[in-house]
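Excluded from the complex is one protein chain; the other protein chains are retained at their positions.
Coming up: chain A.
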Amino acid sequence: MPLQIIAPAPFIEAGDDEEDEGGVRLDLDNEGDTTMDGDAPAHRKSGRQAGGIVTPGEIVTDDPQWMRGHGTYLSAPTADGNPQSIVSSLAGTISKTNKLLSIRALRFRYVPEIGDLVVGRILEVQTKRWRVDIAAPHSAALLLSSINLPGGILRKRTSTDELQIRTFFSEGDLLVAEVQTLNSDGQASLHTRSLKYGKLRNGVFMTIDAGMVRRMKSHVLTMNTSNGGGEVDIYLGVNGYIWIAKHTTPLTEGGAESKSISITRLEEEASEAIYSNVNEEISPETRAEIARIGCVIRALVKANVKIDEEMLNLGYEAALEEFLEGFDWGSDTEAGRRVVDLALTKRRMG
């Protein structure tokens, strides 16, 4: 059938039979206090085990020995002198560090950090800067002075550049950049002052949850694909934005016979071409492999497996094996699951 209909997951009542688990309950009045059985059930429910999931507004503990950390707040003081309880402000898991209680959110927005490689989309063009969507709580800023301006290395920006701002990036354009600075609100300022960064072409864009990208040494991967696909670049933005594109020989190597051309020369060559909006010729084979890599990423994320270079390679291999057995991503919804299982088995085997 061309359409698959899935029944919703059944609603599971939270059972109360979790007491025999090894975790430490946080709501014991004192260590070894055994009056629990006589306590009101509401009280017993109010305490949660470390590792359990809490929701916003839920009381984590009312034991004063704990300190409140990220993702929690103290409830309003009560008149009758009862101790204030620590309440969760996020939906997530409890983590304990000595006596500090914090909640790690299950899903969260990307929080920029200096040096992160991010993929972003231009939201707005302003007079001397761009506003860039990087999936963070605030949109990031990209200053005209922190991009590669054509026509020479690191020259100062001029009023001509200001007038031509839209020839570099305009609304909707995708770019890869690095977080340069953060201001006090956590708003990021980006830069693309390296030939590694800049406008993105020749590929497809996809988004995943920011938490699903594992931080790695390098977030730009190049994969050798089979079926005549050639090399494919994957820009795994730390912010969960991903660009999968045909591998392009960096402009540093193009043109000149000798690879050791001067930096100045290289910048000149890079000049206009880096802001072009025209794709290269991309073969259908490459397109198919790009789409396959995209599907692998989606399948991994669906199965809650963090994305890193190893997983991606294993996943891709697994997808190829399944492909040889004649399966089809489109109609077979179990395919993703199988690929992930296969990839995980491979990782375990080493």
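The working rule: a contact is a pair of C-beta atoms (placed from the backbone, for glycine too) under 8 Å apart; a residue touches a chain by one contact, two chains touch by 3 or more; residues count from 1.
Criterion: contacts and distances are computed from a predicted model.
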* To do: Could you check which of "UBC core domain-containing protein", "Mitochondrial import inner membrane translocase subunit", "Ribosomal RNA-processing protein 42" or "Cysteine desulfurase" matches the UniProt name for the chain that's left out?
  => "Ribosomal RNA-processing protein 42"
* To do: Identify the residue among A:71, A:92 or A:203 that touches the chain left out of the display.
  => A:203
* To do: Decide which residue listed in A:157, A:298 or A:338 touches the omitted chain of the complex.
  => A:298
* Asked: What chain A residues would touch the chain not displayed?
  -> 1-8, 121-123, 133, 171-174, 199-206, 277-279, 282, 284, 287-288, 291-292, 294-295, 298, 328-331, 333
